[in-house]
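This report refers to the structure that appears directly beneath it.
Complex shown without one protein chain; remaining protein chains in place.
So that you can tell them apart, the chains are marked A and B in the order they are listed, and the count of residues begins at 1 in each.
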Amino acid sequence: MSKTLAAKDLSRRQFVITVAAGSAAAAALSVVSPGAVFATEDAKTLDEAIKSIVGDKELMDGADVITLDLPQIAENGNTVPLGISIDSPMTEADYVTKVHLFAAGNPRPDVASFNFSPSNGYAEASTRMRLAKTQDIVAIAEMSDGKAYMTRAEVKVTIGGCGG
Amino acid sequence: MAQPKPRVRVPKKADKGDVVEIKTLISHPMESGQRKDRKTGELIPRKIINKFACVYNGNEVFSADLHPAISANPYLSFFVKVEESGEFEFTWVDDDGSVYTQVSKITVN
Partner (left out) sequence: MRHRTAVLAGAVGLGLGFVGIAFTEAGDWGDYQVGDKRSGYTYAQPETQAMQDDDFENPAFLLVDLAAEQWTIPDGTAGKACADCHGDVENLAGVGASYPVYDEGWGKMMNIEQRINECRTENMQAEPLKYDSKGLLGMTALVKLQSRGMPMNVAIDGPAAPFYEKGKEFYFQRRGQLDLACASCHEDHSGEQLRANRLSQGQPNGFPTYRLKWQNMGSLHRRIKGCNRQVRAEPYKSGSDEYVNLELFISHRANGLPVETPSVRN
């Protein structure tokens, strides 16, 4: 095992640079990583995606109404946990009807729409999504009184490293 | 192994008026239709679960429209306020028209 300690000859900084350069090159050469790379022909903008779902409805600032539960940094863009929670009494008279989720930086921004009813008790749901890169997640909540709120939050997506 | 397998967690018992958390998971690749075959360069056709619904004693209480951005083996959790004993029926609709279902019972006191 005379080779055991050979890596010590490399300073930490050199090590990081060497490996980083290696994996960057490997990433560039390896063409596709499943789920992370998208073809672009059907790409839609965020505005188009929102319009096709909520039309021209006025979207009020939902920062105090909608809570997005997201990691600040996602370890892997293929599986990013996402929770939403809307401040609503969830009664027959006043409840959240729908929540639409978009990933602004994905080539296809649509993620999911949740259809709630007063029977949910809490206007909360969670899922896991794919993010192509660091980007904003946009949430729109539609209420039973016809109002709609929008908010957004950024998720940084880790790329590179020990992608093996 | 071909048939997607659902997994559902519903409490067996609850008190009337409780809000219970329901978690669901189903084995499915959620093929986005955006991915290319490494060898041929051809797009792999889209095949995803595009719709999920939860029916409680005959009434739909929650549903979700899902897009290719949902991760493989789609996971969903949500809440339901339970007022009476009965049955939850969960359905997942595949792009190919297949429908997968699972039923869970709950006793409400």
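Here, a residue touches a chain if its C-beta (ideal position, glycine included) is under 8 Å from a C-beta of that chain, and two chains touch if they have at least 3 such contacts.
Small disclaimer: the values here were computed from a predicted structure and weren't measured.
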| item | value |
| --- | --- |
| Visible chains that the absent chain touches, using the contact criterion stated earlier | A, B |
| Hidden-chain contact residue, picked from the options B:S27, B:S85 or B:S104 | B:S27 |
| Given A:E75, A:E92 or A:E154, the one touching the chain that is not displayed | A:E75 |
| Identified contact with the non-displayed chain, of B:Y56, B:Y75 or B:W92 | B:Y75 |
| Residue ranges of subunit A at the interface with the undisplayed chain | 1, 3-4, 6-8, 10, 12, 15-16, 18-20, 22-24, 26, 33-35, 67, 69, 71, 73-76, 78-79, 81, 83, 85, 87, 122, 124, 158-164 |
| Residue numbers in subunit B that touch the chain omitted from display | 1, 5, 7, 9, 19, 21, 23, 25-27, 29-30, 71-73, 75, 79 |
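By definition in this document, only the chains that are shown with their structure count from here on.
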| item | value |
| --- | --- |
| For subunit A paired with subunit B, centre-to-centre distance based on mean C-alpha positions, whole Å | 20 |
| Subunit B-facing residues of subunit A, complex | 31-32, 34-35, 37-39, 42, 78-80, 90, 103, 106-108, 110-122, 124-131 |
| Subunit B residues within the subunit A interface of the complex | 19, 32, 34-36, 38, 43, 56, 59-72, 74-81 |
